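The following block contains the structure, expressed as structure tokens.
A single protein chain has been omitted from the complex, and every remaining protein chain is retained in its original position.
Chains: A and B, in written order; residue numbering restarts at 1 for each.
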Amino acid sequence: MEGLERIVLSHPFFAGLEAELGQLVSGCARNLRFDLGTYLFHEGDAANEFYLIRHGTVALEIMPPGQPAIVFATEREGNIVGTSWLVPPYRWRFDARAAELTRAIGIDARCLRDKCEADHHLGYEMMKRFLPVIVQRLDEARLQLLDVYGQHGT
Amino acid sequence: MAEVELPVGGKAALSHQGLQALIEALVARGYRVLGPTVRDRAIIYDEIATIDDLPAGWTDRQDAGTYRLERRADKALFGYAVGPQSWKRFLHPPVEQLWQARREGNGFAITGPEKIASKFAFLGVRACELHAIAIQDRVFTQGPYHDTSYQQRRQDNFIVAVNCGEAGGTCFCVSMNAGPKADTGFDLALTELLDGDRHSFLVEVGSVLGGEALAALPHRPATPDESAAADAVVAHTARRMGRQLDTNGIKELLQDNPDHARWDDVAARCLTCANCTMVCPTCFCTTVEDHTDLAGQTAERVRRWDSCFTLDFSYIHGGSVRKENRSRYRQWMTHKLASWIDQFGTSGCVGCGRCITWCPVGIDITVEAAAIRASARGSREAEHGGT
Partner (left out) sequence: MTPTVVADPFVPAPYRVAQVRRETRDVATLELCPTAGERPAFQPGQFNMLYAFGVGEVAISMSGDPARMGSYVHTVRNVGAVSGVIAALREGAILGLRGPFGTAWPSQTAEGCDVVIVAGGLGLAPLRPAIYHVLARRERYGRIVILYGTRSPADILYHREIERWRRRLDVDISVTVDHADPSWHGNVGVVTKLIARSGFDPNSTIAMICGPEVMMRFTAMALNEAGVSSDRVYLSMERNMKCAIGLCGHCQFGPSFICKDGPVMRYDRIAEILAVREI
């Protein structure tokens, strides 16, 4: 487990996390590998895990009926994939596919939620890290929504 | 009758005959002489042949959205302020062909604009108008690119200025340091002197060309009394300005307050009719139109006056940048009183009051400026944050 703890703490997402809390988080962690084309999760699945990307690229996509999937974001090493596990009903709202061979740390959602409930200091440290990511993605999503490069983009 | 040429700054006295002789001499030298005349119940500028064409005995009553001609008790030739037109309609014509093109084989050949035939002599140019001409000189001949036709017209331009004996109801040249005394930019400057039965003109020489012209006219040296009387006329006018505008820090005031509530206030009144830009002696915006005949064989490019008040003015693909009345009025006023200083080193406004007089709803630039000044914040602070 010690190797995993080192990997977790060295991921940019957990930069600055106290060693004790790092231990707690690692207790919920496992090492994962996704081959090109495999799915990390599908829309509608229970959001049981979130992922720290160590190497590779994950494409987030939505599948409209009768059309090819639309990829709306790609996340690369250093970033995280998955925030739906934070909020009930804990279900994924899109698909996540490995766009190339991807290595990630999977962190068990229920395990971490329980530990955060028991230790609010841990909980707050997690919130401080998740919130900026969510806000940034909201900003980016809004900018994509503007379709600035469209026919009448200005 | 003196034959010796007066130097620049020299003063003489001219009678009505002398003035008539001046007009004739200018015509004889090939000038199109343009001056004030009454037409359609306004004093406009057009070709004049004799002093009888001048608006003798007329004055104007001006206020926001109001212009009326009234009879004077005397027969002053220049006893009015300014009418709806300015000299820019001659120097910077409302419509002008830039060039013509003709299809040739797979391409086309361009022929330049027709040469300008006439040279202009302006009679009755007010101090504010002299400043306005100087301002347009800066725009058209002192930037990185010159308007060559404007330059040509100005080169051959003979100017007889007139010092104002009447301050118009909407005048504020004093606030803008643009009058009422004509101090530069003229060949000759007249001050009309009326004293009981005596009616004459003090003439000041403003250039070598002016001195030459005067030398050929019946005139005599001005007496010290006449000189003093002329100064008094101007001083009297300066004290009777219809409006005033505080120009202290006006650039920062307007540029720092693009979100002032007053812009919404004026927008509710402004019709974006563009009258103000048409009558303003310094507004210079133009558009170009490309025309072609039905067969597509010949084309021409024509330049015509345009106004930042039109919706099209700021159009880029996708729409106009300034859609709201508010933004367009703000653009005009901020440009005139503030941005112009960044662009050309002086204010764009000469205080002639035309925009106030000819606004159909009586919007008054001096009132708007004062209102913004009265309740402006020190700097543009955000009123509230947001995500």
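Details
As a convention for this text, a residue touches a chain if its C-beta (ideal position, glycine included) is under 8 Å from a C-beta of that chain, and two chains touch if they have at least 3 such contacts.
Since we're looking at a predicted model, the values are computed, not measured.
Residue-wise, the contact with the chain that is not shown comes from A:Arg76, picked out of A:Arg33, A:His55 or A:Arg76. The omitted chain makes contact with just one of the residues B:Val139, B:Ala215, B:Ala238 or B:Cys273: B:Val139.
Touching residues on subunit A toward the chain that is not drawn are 57, 59-61, 68-74, 76, 78, 97, 99-100, 140, 143-144, 146-151, 153-154. The chain not shown here touches subunit B at positions 98-99, 101, 103, 106-110, 112, 139-140, 143-145, 147-148, 255, 258-259, 284-288, 290-292, 296, 299, 303, 306, 308, 313-318, 321-324, 326-327, 331, 335, 338-339, 342-343, 380.
In this section, only the chains that are shown with their structure count from here on.
Taking each chain's centre as the average of its CA atoms, subunit A and subunit B sit 67 Å apart.
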